[in-house]
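A single protein chain has been omitted from the complex, and every remaining protein chain is retained in its original position.
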Amino acid sequence: MTPVQIALRALLVGFVVVLTVITGFAYGSFLERKLLARFQGRIGPNRAGYLPIPQRGRKERKLLGGVLQPAADAVKLFFKEDLTPTKADKWIYTLAPMMAAIPAIMILGVIPWAGKITIFGSLFSPYFAIAPGINVGILFILSLASIGVYGVVLAGWSSNSKYAVLGGIRTTAQMVSYELALGLSVLIPVMMANSLDLGEIVEAQRGGWFFVQFIAAFVFFIATLAEMQRSPFDLLEAEQELSAGYMVEYGGMRFGMFFMSEYMAMISYSAIMATLFFGGYRGPFVDTYPALGFLYILGKTLIGVVLMIWIRATLPRFRYDQLMNFGWKSLLPISALNFILTATFILLKEEGIVGPFIDSVLKFFVG
Amino acid sequence: MPEVTVEWYVALSVLLFSIGALGVLLRRNAIIVFMSIELMLNAANLLFVAFANHLQDVDGQVLVFFVITVAAAEVAVGLALIVTIFRTKHSINIDEINLMKG
Amino acid sequence: MNAFGLAPLILVFPVIGLLLNGFFGRRFVDADRKTGEKLSGGFASVMALSSFAIAVLMFFSLRSHEFHAEVINLFNWIVVPSAKLQIPWAIQVDTLSVTMMMVVTGVGSLIHIYAIGYMHGDPNFSRFFTYLNLFLFFMLILVTGNNFLMLFVGWEGVGLCSYLLIGFWFDRVDKNGLPMNANAGRKAFVANRVGDLAMILAMILMFWTFGTLEFNTVFQSAVELFEEGHMVHFGLFSATLPAVLTAVTALFLMGAAGKSAQIPLYIWLPDAMAGPTPVSALIHAATMVTSGIYLIVRSNVLFEIVRASGELLFGIVSSADLVAYTGAATALVAGLIAFTQFDIKKVLAYSTVSQLGFMIAAAGMGAYVAAMFHLITHAFFKGLLFLGSGSVIHGMEHGHHHLAHGDDHHDDDFDPQDMRTMGGLRHKMNSTFIVYTIGALALSGIFPLAGFWSKDEILAHGGEHNFAVYLMLTIAAFCTAFYMGRQLQMVFFGKPRHAAAEHAEESSPLMVIPLWILAGLSVVGGFLLNLPFLTESLAEANHNHPTGIFLALEGWLEHSIQAFHLSEEGIVHLPHTPIVFSPMVAGLSTVLAVGALLLAFKLVYRDRPQTADERDPLEKIPFVWKFFAALPFETLFMKGFIPLFNKASHWLGHTLDGTIWHDFVHERVIRDNFVGFASFSADVLDTNGVDGLVNGSAKAVKRLANLIRRSQTGYARNYALSVFLGAVALVVYFVYMAN
Partner (left out) sequence: MGNPILFLILAAVAVIAAVMMVRSRNAIYSALFLVLNFVTIAVLYLILNAPFIAMVQITVYAGAIMVLFLFVIMLLGAEKLQGFEESSKGQLWIAAFLAVVLIATFAVALIQGDPSSSGAVAGLDSSPSNLGLHLFKAYVFPFELTGVLLLAAMIGVVVLSRNSAKRGKDA
């Protein structure tokens, strides 16, 4: 491929993906509000917009009430006064929301959305992604995940407010702590697929080995919840203690960007989880119709997002010491043990130690 | 257009190293002194990688890996020291840490 | 995959354990007995297990490396350029050393775990584990070194550990108030020195002849010089290479006799049973005492050259054959002595001496693989037996303790190790009984336990090549089965002969589990090593020896026993037995073993002594008993050698040293003159001359220091600046002036 083609592909795929994700963010928030309301026996937002279904003789039926709620929210956020606290550090105060939102979007760059797809006669090889075939794809994700701390920390510090600083410090400690478990659980599919390239990891899941690694998937899921500061790890924005944590001084669209980064992170992490542990774009008939892969991974991502919302509706918030204990004393040992066991098993299998031994004993006795 | 050779990287590395060294020598804030040391390490790393590419030998990159690891350990210990010193002296001005004065 | 780079770790782990236990173990244990013991013992065990893991890693690395030996150079240890002496600190990973590593660390780990239970409550708990790890460290140096000097370092180190551990309870005294354990330790140390002297002499000879001490170089040049018919010159004298090698190998035999307890230096081993039982199992049965065999097997090339050259020691016997005869005689004599022992551990000790005799005899006959095979299986079942006896002793002590608390029955003379006080323990200590029986049967060589395979390999070899040795060893094997039958009968069967035996209890699981593991190994060890465990080596062995399905171990070891290849090249003539499994020999020895067991069980000890006072049935045949009891050279040593030695040393010490050297030469000649000169220098020279000089220079230094002190500003940045100055100066130098 020539550089021009690469750029074209990146633009095309990037456009599709970013569009999807931005819409996804908007409707992700809508989904969350609706689902939470349902879980709590309420109706949820139902005023802004609906699908009118005319019915003969009677008043038209309103389907999906509140479908324009995201648009209404956006309009509201845009037209709010954009104020900056007097004692805040202007530059960093402005920079922080961007630092939060950008990594969350960039993660999507390496996720393969489908297998080999031919569009307009040219092959989108090897995988349908913005930047396919990066042989350090997973490291890219990990590094962006670790960059994600900056938005929170800087927001907390630059607001020049005690609540915000406390929230920022809490978050830093929390994210750094859970990054370890996250990294260790990510390494397991890497070892099993013997590659850091996400596309190859997905292809290696042909046999369905991901079922073996439910522990790693579970650890990964919990660690991502902590990385995103979502419930039950959302104590940096515990209203009772810190009012709204690091974003207490933010308003208007700047607040909206933090809001946006959270939902985009949900989508990104769900997509990664689907890719690493649940076969990514793979599914029935995907070999014959590669375009189906896009639907599969979107479906899997959606399931992940719903799961996160569900957990928010279900579980109470952790206390801070519980959070640290859980991260360091339970999650990290579990994932480390899982890592060691998996590595040992893979090694034994590769070395062919178990097999030949049994073979030779059998051979001796059978003849 | 001139070709980018390894000398360009050497020059960049020397510049960064000198800036880092000046930071170490001239700043009084212990944390910034520390960061300057990181900058110097980084300049060295850049040189390693550049020469790994120039000599077509991956050993340089392996060394960078080690340097990064050691730097991480160093920062952990160093920052813990700074925090400890801050607690007793309420300052991180390195000129106030002069107990070894002759 | 190979992981030879990790080989140094095998030495590092025990050191970590040793340092931790040495510096902090006591604090842990003192702070909190229960968790402290767990921490201290557990950590030592984990370190031993880690070493074992590395050994296993080495095993697989060798497999994937097609069994080629690998030398990992760590650093240069001793370099004397003028003498062209360069001794590296290097680790040799080949099939032989890996075998030893696995045995040492594997059995060692089990014994570490066992010892956590056994040493429970001992005031010096952590010291014990410090020593155990120290021992492991030195033993691993011994087996991993790639030159004779490193081997010697390990050799001395394990001797030291043996001394420390035999005398572990150095404060215990016997009835006469003598520190018996400390004495036993000293005895072992001194007896070992004799062997060490021989080792040093052998190394000096070797270095003179070959100019190096590295295994591979020595062996290669030995073969080359042998083929050239090289003469070795010692100043005015000169000798042929085989003659020198005969001396070297004879000295090796002496060294091995010291460490592996052969005639005449075996006297220390039975006394070494004064140490805690895990020590007896680890050091005096499974690992350290085998180092003599390791030495002989390692230097097989030298022995085979001597054998091939036909050079005789003092014109009587070739030194290789001497090894075989020594081993066989030891096996026989020690087997006979074992009949008369009543201490449960001493029976095992003599049995160990006897089995070591088997191995030495095998190595002497050129059956190196058989020797190693017996070494491995012996480590399994003798470790098992010792640990089992420890469990029995523990149970008896428990029973005695129970008694002492239960009523006012105090019995100060009670010896928990005396088999006459035991009996009927099979009901009280069921697990111990089962594993002990397995061990005893394996030792007796009952089909299909481990001992059967290894012992028969030695016997078959003897039957083929050396009938005298074969005869002695067969009798020794018969003895083995007999005394093991006697011991089983006395300890586990019949009725308890002492109240303590009635209250004996099974030991803790921490002790019993290693026993079961070792029992399992004793059962399957024979198969595992010689049956299709190593697939590639099996194929190779099959290729080399059409009948050799039992030769997997040989296929594995022949990669490091160079004599095999030299034999194929026709340089030496290894008395090689193609068919190691000989039905005749196996049948005969099985019949003998079963017969001996039955004899002991059904005839002689059927009416075993019912009380502690009753006499042993064998004692009724006075001649036999006296003969067997007198056999320990101990008596000879104490009655004959010691008084003579004392007299000689008395003369040397008092007359020669005291009267002549001290009183006359020192006092009169040297001291008086010296005192005169000294008082002159003290009163005149020192006060005026030297003091003035010294004080003056001190003042000068002080003034200078005051000047220089000012440069120490205490500002870190100033120091950093000077460092930077130096760095820039270096850069400028290298850029402009270096070339």
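In this document, chain identifiers A, B and C correspond to the written order of the chains, with residue numbering beginning at 1 in each.
What we mean here is this: contacts are C-beta pairs under 8 Å (C-beta built on N, C-alpha and C of every residue); 3 or more make two chains touch, one makes a residue touch a chain.
These figures come from a predicted structure and were not determined experimentally.
In the complete complex, the chain left out here touches which of the visible ones?
Among the chains that are shown, those touched by the missing chain are A, B, C.
Using the touch definition up top, pick the residue from A:V21, A:L77, A:V153 or A:I188 that touches the left-out chain.
Only one listed residue reaches the unshown chain, and that is A:V153.
Using the document's contact rule, name the residues of chain B that touch the chain not shown here.
1-12, 14-23, 25-29, 31-32, 34-36, 38-39, 42, 45-46, 49-50, 52-59, 61-62, 64-66, 68-77, 79-84, 86-88, 92-93, 95
Could you please point out the chain C residues that touch the chain left off the display?
Where chain C meets the chain not shown: residues 3, 5-6, 8-9, 713, 715, 717-718, 721, 724-725, 728, 731-732, 735-736.
Could I get the residues of chain A that touch the absent chain, sorted low to high?
89, 92, 134-136, 139-140, 142-143, 145-147, 149-150, 153-154, 156-157, 165, 168-169, 172-173, 176, 179, 194, 196
Simple rule for what comes next: only the chains that are shown with their structure count from here on.
In whole angstrom, what separates the CA-based centres of chain A and chain C?
Here chain A and chain C have centroids separated by 60 Å.
Would you tell me which residues of chain C are touching chain B in their complex?
Going by the criterion above, the answer is residues 708-717, 720-721, 724.
State the interface residues of chain B toward chain C in the complex, per the touch definition above.
Result: residues 21, 24-26, 28, 94-95, 97-102 of chain B touch chain C.
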